[in-house]
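Missing here: one protein chain of the complex. Every other protein chain is in place.
Let's turn to chain A:
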Amino acid sequence: MAQGEKVIVCDKLTKRFGDFIATNEITFEVNKGEIFGFLGANGAGKTTAMRMLCGLSTPSSGKASIAGFDVYTQTEQIKRNIGYMSQKFSLYENLTVKENIEFFGGIYGLTDQQIETKTEELLNRLGLKSEAKKLVGSLPLGWKQKLSFSVAILHEPKIVFLDEPTGGVDPVTRRQFWDLIYEAAERGITIFVTTHYMDEAEYCNRISIMVDGRIEVLDSPTNLKRSFGVSSMDEVFYQLARSAKRGD
């Protein structure tokens, strides 16, 4: 990946909850169009870090800019330029597929014309045409997740944040999900993704691994395996996670 424009710049970003330091001085940069894997054991501070980057949570200290906007003062501009898919499924289950697309397209300011073409495109791409009028709640989880991702990038954001997007999804669907991610990355959307699946980590251009609120390593999967002298990302993760003091 060419060293181009930097869309995420983090400098000693920290979040404290009382005495507890959830995210401890993390520093990293993400390039435009990159697929950045953000790894770490449960409770390592991934979600907290991600929420700060999305403008959902104000950092305690440190600096960060997303798409050139400051996380303290320009959260609303950040929100115009990012997509977000949370750990919890968060489309409206009592709205139909089409109504969800229309709603989220609408509040991101797409025109009626844009919404219509985007809906058409999206339904074709996901093969959900016959389900368009079904309630989202009635879809299987794998479809929901793919839909959720597609809705998160409906407004063509610069960056999309994915918090464990494939949790609980079967391997085939996960594969399809990653195809969607690749497509988005090719269009120039930067992907920032957390996952617990090490095969997915291999798909990333670069990954960072968090342990106890700190970023312990940050490199491409190939380089990481080489420097740890192991053959799989699994083993890299084990070696790092074993040193963690915070429990599950």
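Note that a contact is a pair of C-beta atoms (placed from the backbone, for glycine too) under 8 Å apart; a residue touches a chain by one contact, two chains touch by 3 or more; residues count from 1.
By definition in this document, contacts and distances are computed from a predicted model.
Q: The chain dropped from view, which UniProt name applies: "Heme lyase CcmF/NrfE family subunit", "Gluconate 2-dehydrogenase alpha chain", "WD40 repeat domain-containing protein" or "ABC transporter permease"?
A: Checked against "Heme lyase CcmF/NrfE family subunit", "Gluconate 2-dehydrogenase alpha chain", "WD40 repeat domain-containing protein" or "ABC transporter permease": the hidden chain maps to "ABC transporter permease".
Q: Pick out which of A:Ile21, A:Leu95 or A:Ala185 touches the chain that's been left out of the picture.
A: The one listed residue touching the chain not shown is A:Leu95.
Q: Can you say which of A:Thr75, A:Gln114 or A:Asn205 touches the chain missing from this structure?
A: In the complete complex, the chain left out is touched by residue A:Thr75.
Q: Just one of A:Ile26, A:Leu39 or A:Cys54 touches the chain that is missing; which is it?
A: Here the residue in touch with the unshown chain is A:Cys54.
Q: On chain A, what residues meet the omitted chain?
A: 54-58, 75-77, 79-80, 82, 84, 86, 88-95, 99, 102-104, 106-109
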